[in-house]
Every structure is written in structure tokens, then in C-alpha cells.
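Just one protein chain is left out here, and the rest sit where they should.
For reference, chains read A and B in written order, and residue numbers begin at 1 within each chain.
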Amino acid sequence: MEFSRRDTLALGLGAMALTMLPFRAHAATDDAIAAFTGGADIAEGGVTLTAPEIAENGNTVPISVAAEGASAIMVLATGNPTPGVATFNFGELAGAHSASTRIRLAGTQDVVAIAKMADGSFAKASSTVKVTIGGCGG
Amino acid sequence: MAEGVKPRVKAPKSAAAGEVVVLKTLISHQMESGQRKDKAGNKIPRSIINRFTCEFNGKSVIDVTMESAISTNPYFEFEATIPETGDLKFTWYDDDGSVYEETKSVKVG
């Protein structure tokens, strides 16, 4: 078999895109986190993120977040083309500082939840969700 | 207004004073992400609900900023404290400027 110059170039570009994508995603995630926290330190723990280990379809993945005493919780999908998912701001009549929703994940990736506590500190939790593709459901 | 948008809310009709109740909401909406292309290869512009709020008698329960990673037919489940008899007001804000509202009365006592 022969690779033409053009094929080789295309392959190279593809490989480059593959290696660059995670960096791009991380940069966007970092930006979103910085915008939310103002660059403050983030503690691990104090916030719960519930997500399936394996999602049957990335189009509808159920997740829940909870952080006692949080004023807001931001959820990010670090491997999506744009990482933003939702920010839950809890009001004075919130019965619990928790919420559930259904989200889209473009592929296997880490989902991150960052809670802003009443005292202005921040806490973080993350969970890896495997998104299955293939067979007849993909 | 986006076509066929219809909110559904599940809330109790009555509660004890100060009781914490579970609320569920589901609204029919395509939530076009802005990432998809049509058959001609052109990007389909983003068209989503970008904010959802729930208030009880004018006081905030939850205020959610939504991005395009929220699934088609957005679903939320959360909890509210019901201090007195009154109305839960649910509001969804569409990219196209449309606002969808639903109200549920809760009786205390």
C-alpha cells in the first residue's frame, strides 16, 4: 500500500488535532472554573456528584449534585466541545442544596462539580463517566 | 416561540408549614446545541432554554443557568421549603426571547 503525500499530511493533521484537543478542553474548563471562583483555592470534598459509571447513551445522562450550605454549584463536562453544563443557584427557600438533571456528554470524560459555599470558599468533586458507543445504540 | 414547548411540573398540593417538598419539572424542548450540522453541512444555530427559575411567593427556591449540554426535554428535580400557603412559580427562558411559565398552588394546614 502507498500513502500519498496528501494522505500523510492529513494523517499528521489528524494526529495533531487528537493531541491538541484535550489541551483545548482543559483550557476552557480552567477558564470556566476561574470565572466561577475568581481564582480562589478549591478544596476537595464537601460536594457530592452522582453520575453513572457507564452511560448507555451520552445524549441523556442523569446526574445529581449536592453540597450542604452551598449558595451555588457549577457543573462542567470537561470533554465536551464547550464544557459548561449548568450552574444551580440556591435561593432562600431551597429545601436542600441539591439538584438533579440530565446532561449530554460527547464521550467518556470527567464531569466536575464545584460548589460555592456560604462563607465564600469553594469545594470540588469529579466523576469519570464512560460513554458507550457502538452496537446498535451508538 | 419555539414550537410545541410544554412545561410539566410535579408538586404536592398541600404541605405542613416549613415542610421540605420535592419538585420535578420537565419541559418539551429540542435544546439545539449549536454543535450539529444540517444535511447541507451548515451549522444549525444554538437554540436552547438558557435559564430556569423557581420561586415561592416571590422568594427564590432555585435559579439555574443552563448551557447546551442540558439534554433535550430539560428535566430538573430539587427541593423547596414551604413556609406558608402560596404559589410556586416556575419560569423557563428561551434563547429566542420566549418565556414559559407554570404556577402550582400549595396549601399549608
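In this section, a residue touches a chain if its C-beta (ideal position, glycine included) is under 8 Å from a C-beta of that chain, and two chains touch if they have at least 3 such contacts.
Please note the rule applied: contacts and distances are computed from a predicted model.
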Choose one: "Glucose-1-phosphate adenylyltransferase", "1,2-phenylacetyl-CoA epoxidase subunit B", "Phosphonate C-P lyase system protein PhnK" or "SoxAX cytochrome complex subunit A". The correct choice is the protein name in UniProt for the chain not shown.
"SoxAX cytochrome complex subunit A"
So there's a chain missing from this view; which of the remaining chains does it actually touch?
A, B
Decide which residue listed in B:R8, B:K43, B:K59 or B:K107 touches the omitted chain of the complex.
B:R8
Chain B positions in touch with the non-displayed chain are 4, 6, 8, 10, 24, 26, 28, 71-73, 75
Residue positions on chain A contacting the omitted chain are 1-4, 7, 52, 54-57, 59-62, 132-138
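FYI, only the chains that are shown with their structure count from here on.
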Where the centres are mean C-alpha positions, what is the separation of chain A from chain B, in Å?
21
Within the complex, chain A is touched by chain B residues 20-22, 33, 35, 55-56, 59-72, 74-83
Chain B-facing residues of chain A, complex
59-61, 64, 77, 80-82, 84-96, 98-105
